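Missing here is one protein chain; the remaining ones are kept as they sit in the complex.
Each chain gets a letter, A and B, in the order it is written, and its residues are counted from 1.
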Amino acid sequence: MTKLRKVALVALIALFSVSMVFAEGAKEASADGKVTLRVLNYIDMSEPNSANEVALVWDKFSAENPDIEIIREDLFNEPFHQKTESYVASGNVPDVLYMWPSGRSTSLHTTGSVQDLRPWLERDGLLDSFSAPSLAGQAGGYLGELPNGVTSSHIMFANTKLLADNGLAMPETLDDLIAMVDVLAPKGIQVIAMDNMDSWVMQSCLFSLVVGRYGAADWYDRLAAGEIKFTDDWFVKALEAIDTLYAKGVISRASLNSPYGNCRGEFAAGKAAFLIDGDWAAAAFMEDITTGKALLSREQQANDFEMVVFPALPGEVVSNTTSGVVGTGWGMSADLEMGTPKAEAAWRLIKYLQGEYVQEYRLSTGASFPSNLNVDVAKVIEEKNLEPFIGKRAEFYNTYGTTPVIDGVLHSDVYNIINVGLQEIGLGAKTPATVAAEVQKAWEAWAASNI
Amino acid sequence: MANIQDTKSTSVIIGKIVVYIILGIFTFLALYPICWLLINSFKTTQEFQLNKLGLPGKIDGYESTLINYKDAWVRGKFGGLILNSIFYTVVSVAFIIMFSFMCGFAFAKLQSKATFALYGSFTIGLLMTLQCIMVPLFLMANWTGLLDTRLGVLIPYIGIGLPMGVYLATEYIRSIPTALIESARIDGAKFFRIFAQIILPMCTPLAVTIAILSVTGTWNEFMLINILTSTPTLKSLPVGIQAFAGALSSDYGKQFAALVIGLLPMLAFYLVFHKEITKGVAAGAVKG
Partner (left out) sequence: MSDKEKAQRAGVNGEITLGDVKNEKKIRRKELTSKGEEKLAYWTLVLPGFLIYFAVMAFPTLFSFILSISNYYRGGQLFGPKAVDFKLVGFGSYAKVFQDEYFYVALKNNFKIVLISVFGQIPLGFILAYILNRGLVKFTGFFQTVIYLPCVISTVVIGILFKSFFSPTGAWPEVIRIFNPAYQPTVNANPMASVLLVILWMYTGTYLLIFIANLQKIDSSIIEAAKIDGASEFQALRYIILPALSGVIVTSAILAISGSLKSFDLIYVMTGGGPANRTTVLSIFMYDKAFKGAPNYALANAISTIMVIISFLLIGLTKLAEKKFGGKE
């Protein structure tokens, strides 16, 4: 009896394993004349428009291109980056994948896992269709991904109504901001709300701008050429500015315990005069199409809130700048050769994803600001009656100059030291001079093996 | 005499109050997060950001809503993911128990010089963290062609559950008197027969222990399956939850609804079997 049971069990196991292996094998072989593309997509499932994105972007492409079958993998945040690193390590990169121009996608670029898309753009005569900054070389020195647009990693959202109610004017200088603390703090209102628990936030959303103000737009080039060092005035002064913001209470030290995204509600509810975040945060205040609710109504967006850059810093060499970086976009595996059906299908997909239709769609959801010059932003805003924040964002890009974002130009061995150093300054545990010296050391170590 | 009795009873009462307070704190700490999660899953993100602690509907213009659940369920395709999770959990736990008993019996009751090395290597496995072997595992799955297959998920799950299972089984079977086996040998029983007819029936409480420990582990695992599979239909529930609950997630309402959906199966499992679980965890966990 037990023997019988055992035999049955073994048989069952064998059947299981065999059927599973075969089930997978069958899938690979299904391409009867169809081209199968493996795609790694980045999507925040909880984002209000994500359901629409699948229907309006992906399903539409499949309907228009019946000869291409897409196997899409949707991931978000850490799981996405883990998967990317694993793909790179195995050399088995998906055909088309969502990428950053540098930062967490650096290894895709530097190992040559993706290919230069410039030849494709040249072949199809599309070089003039994209804005010049968006076609600059990326972490690997080539166009590894075709970007959605250019992102400003800094926007200072201002609650102008709150300022007026408290008899305050828009700040022109850092000192104006510091003076606000005495007025607002007794009422329990923060001057600048930020979520600094994650170390990238301060570096990306504020410090990059400050570095640009003191080091000018070409600081990285001069640094790479050995003309300046991190221990020089420009960088130390920038660190000192952050130190001052914390010390004077313009930014609360408690923000270091605040998880990213936490203070948007506080800001909308009038508990802070300013919010510093990236341009992508604008969408968080707009209408959630699934519930019809918005943190800020259209009237509030139009009348009570503005998008500006951080005010003038004492001794800055350039003024009215923000920090910006080429946005995320789509890359193609280096294994695909131009001319083969698979590569052509992949290119058709990338062209579609950065084409007018998809970029207009992304503009209307507030996801990104187009890199494709054929999209007429003003016209789309008017025709679709988009929310005031989208118009204000467009205006923001036209008003201010741009300097590089630190984690867009420096290697992670260096910018990780900066990120943590900024938090150390926030805790009051290290002085700007110490942090500057550590950054210089990390830079020299990296430069020694790479430049 | 009466006086002494009195002071004793007051101190007993005070002691009892202290004990109840401690237990009360633990109860509160265990239930509060779940209630908080449940309450907030009925708020839209906008309402949550304005009111993080109170009941839904306390702020003008907002009322409690079920839309988060609807959206999360439809978008997350949780139905299929739950089935996958059940499949992975049941199959891998069954194999973990089976292999653990087999190894445990051999290590505890059969003579071999290999036991020291083999059993020792299993104990080292108890100390390994998943993060250490993640990248090598991915590379190996890629070489063997097991990447993105169900088998490629099951094998690592079984392997990862084995050290704990083998450790518990070996210690447990060791405590079974050897005389029992020897007398069966004298009766002419072969080792396989002894294993099937004597050892296995005696190990039922241990099976429950291993099952519970590996069910919670396997059910909640997300890092490995995320790396080893790409096709959406092969992934499990925690991967789906993670898609809503990342650190950068923008919609808290749906995130909370997804978390509740992720929580419910385990919670139901626990509430139904809590007697067996509380007994089972302890029965085999420690040689007494």
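Everything that follows uses one rule, which is that a residue touches a chain if its C-beta (ideal position, glycine included) is under 8 Å from a C-beta of that chain, and two chains touch if they have at least 3 such contacts.
All figures in this text were calculated on a predicted structure; none of them were measured in a lab.
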Seminar exercise, completed: Out of A:Pro259, A:Gly292, A:Pro341 or A:Gly401, only one touches the absent chain, namely A:Pro259
Problem set entry | On subunit A, residues whose C-beta touches the chain left out of the figure | 78, 81-82, 85, 88-91, 103-104, 106-107, 110-112, 196-199, 252-259, 262-263, 265-266, 411-413, 415-416, 420, 423-424, 426-427, 429
Seminar exercise, completed: Residues of subunit B touching the missing chain are 15-16, 19-20, 22-23, 26-27, 29-31, 33-34, 36-37, 52-53, 99-100, 102-103, 105-107, 110-112, 114, 118, 121-122, 124-137, 139-140, 143, 155-156, 158-160, 162-163, 166, 179, 182-183, 185-186, 188, 190-192, 195, 216, 219-220, 222, 238, 241-242, 245, 247, 255, 259, 262-263, 266-267, 269-270, 274, 277-279, 281-283, 285-288
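The rule is simple: only the chains that are shown with their structure count from here on.
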Seminar exercise, completed: Note: subunit B sits from subunit A at a C-alpha centroid distance in Å of 35
For this session: Flag every residue of subunit A that touches subunit B in the complex, lowest number first.
Result: 2, 6, 16-17, 20-21, 23-24, 27, 38, 40, 43-48, 50-51, 71-79, 82-83, 85-86, 89-90, 92, 94, 198, 259-261, 264-266, 268-269, 283-284, 288, 290-291, 293-295
Exercise. Where on subunit B does subunit A make contact in their complex?
Worked result: 44-50, 52, 61-62, 65, 67, 71-72, 74-76, 91, 134-135, 138-139, 142, 147-151, 193, 196-197, 222-223, 226-227, 230-232, 239, 242-255, 258
